[in-house]
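A single protein chain has been omitted from the complex, and every remaining protein chain is retained in its original position.
Letters are used for the chains, namely A, B and C, taken in the order the chains are written, and counting of residues starts over at 1 for each.
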Amino acid sequence: MTNKSIEATQTKNHQNMILTPKKSDIIYIRRAHYHETDQMGIVHHSNFIKWFEEARIHLMKAIGTSYKIMEEEGVISPVVSMFCEYKTMVGFDDEVFIHIEIIDYNSIAFKVKYRVTNDDESISYAVGESKHCFLSKEMRIIALKKSHPHINEIFMAEFTKNS
Amino acid sequence: MTNKSIEATQTKNHQNMILTPKKSDIIYIRRAHYHETDQMGIVHHSNFIKWFEEARIHLMKAIGTSYKIMEEEGVISPVVSMFCEYKTMVGFDDEVFIHIEIIDYNSIAFKVKYRVTNDDESISYAVGESKHCFLSKEMRIIALKKSHPHINEIFMAEFTKNS
Amino acid sequence: MTNKSIEATQTKNHQNMILTPKKSDIIYIRRAHYHETDQMGIVHHSNFIKWFEEARIHLMKAIGTSYKIMEEEGVISPVVSMFCEYKTMVGFDDEVFIHIEIIDYNSIAFKVKYRVTNDDESISYAVGESKHCFLSKEMRIIALKKSHPHINEIFMAEFTKNS
Partner (left out) sequence: MTNKSIEATQTKNHQNMILTPKKSDIIYIRRAHYHETDQMGIVHHSNFIKWFEEARIHLMKAIGTSYKIMEEEGVISPVVSMFCEYKTMVGFDDEVFIHIEIIDYNSIAFKVKYRVTNDDESISYAVGESKHCFLSKEMRIIALKKSHPHINEIFMAEFTKNS
């Protein structure tokens, strides 16, 4: 239950110094909807959890599979844990950039890291981390390496790229 | 697409006159949650549609069945149409009383009427009406009279009571 | 990599017949999110009401104002009534095209019509209609013609174009 897991790993460099090559982020972009605000006048915190899901689904397409296909092939991937640290309030119609990365994968479970920023990354709205496992339709734990090797390869390739 | 369907049928009588016996309403009571407000400082209108669903599910229990059982027995009941007229804004933590009534039923479809009020009905927050059909798990239209006579009887009894 | 809504002009013509000039629709495009599905395996009906709001906000930008600016200038525009007829179920990750049109406007209130289709309009997912008024921050009814003539002009121009 400790949440020290998050480091924002700010790679922004305003000074135009020579940089080591930067891994390209997968970024999911969307605007905050009016129906996502609350009477505090900002986006309700529960929506970040929904945005993280949208970003994961975007990531799966970006790396060459899709959560829709996975479910059709009999894999469901529930959330095991979810962490979010809120840093700056997001207002109605603000555009957010969700940088998403697979930071752990072992064929049975995976971890995802999120950074929510504005376009030029000068504002950090939130950081987050979630853990997910894989289940069969009968809700039994499966190892993709055995049950769905082609999906395993896609996840492993993406994870390896990042590490 | 015409929405003239709604009459609030206010039966309130502050003067304690002699009244013809009044049908007893089925009432679903709940409070407005903070996460249901928007930056207008009131409950977002989309939540009334969710509240109507909660009230329908409450009604099904109140009349002797339950939507959970219906689904387990292979009946799903999607929404065909939905109307809501918003009359008074609902604020955070306000308690709403949703008066709900089956106003039409014919074994293939049913109509429900909603009145959202405060406790003593001095405030009318909203009125609504929705139409629903019955489908099998294979998404085919079914007539409860044939497919599920015991559920048909429950709906018919409630509808007859009201008409 | 973005999830942007776009404005598009309807150019579809299956028969290549000579057509009378057709009014150009304003279209809001978006995908159904996983968190919008319910255990019926389809998008929950309450989300259409949220989508309609997103489409209205898209329309306001498309015609030259924005709901954000309107609120900043002291105009809020609550929903007076909402109607939706559900015709075809929408599944996870389906792309929907929400055709939106101002069908009535008189400086005090306006009506909007919605058609939710797939890309080539071969599927009609839903149709809807909503009514809205204008309030000051103090929740008093206002006539845009007097209080905000520049916004009045924008709405009137769009409405006149359609009628």
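Rule of thumb we're sticking to: a residue touches a chain if its C-beta (ideal position, glycine included) is under 8 Å from a C-beta of that chain, and two chains touch if they have at least 3 such contacts.
Note that the coordinates shown come from a computational prediction; the quantities given were computed from them, not determined experimentally.
Among the displayed chains, contact with the absent chain in the complete complex occurs for A, B, C.
For the chain missing from the display, the contacting residue among A:Ile29, A:Ala62, A:Val79 or A:Ile103 is A:Val79, taking the whole complex into account.
Although one chain is not drawn, the whole complex shows that of C:Ser46, C:Thr65 or C:Ser81 it is C:Ser46 that touches it. Interface residues of subunit A facing the missing partner chain: 1, 3, 39-40, 42, 45-47, 49-50, 53, 71, 76, 78-86, 89, 139. Mapped onto subunit C, contacts with the missing chain fall at residues 34-35, 37-42, 44, 46, 92. Contacts to the hidden chain, counted on subunit B, fall at residues 26-30, 33-35, 50, 53-54, 57-58, 62, 66-68, 92-93.
Heads up, the rule we're going with is that only the chains that are shown with their structure count from here on.
Of all chains displayed, C has the C-alpha centre closest to the centre of the whole protein C-alpha set.
Subunit A and subunit C, compared by their mean Cα positions, are separated by 30 Å. Separating the CA-averaged centres of subunit A and subunit B is a span of 39 Å.
Centre-to-centre separation of subunit B and subunit C, using mean CA positions: 27 Å. Residue numbers of subunit C whose C-beta contacts span two or more other chains: 50, 53, 71.
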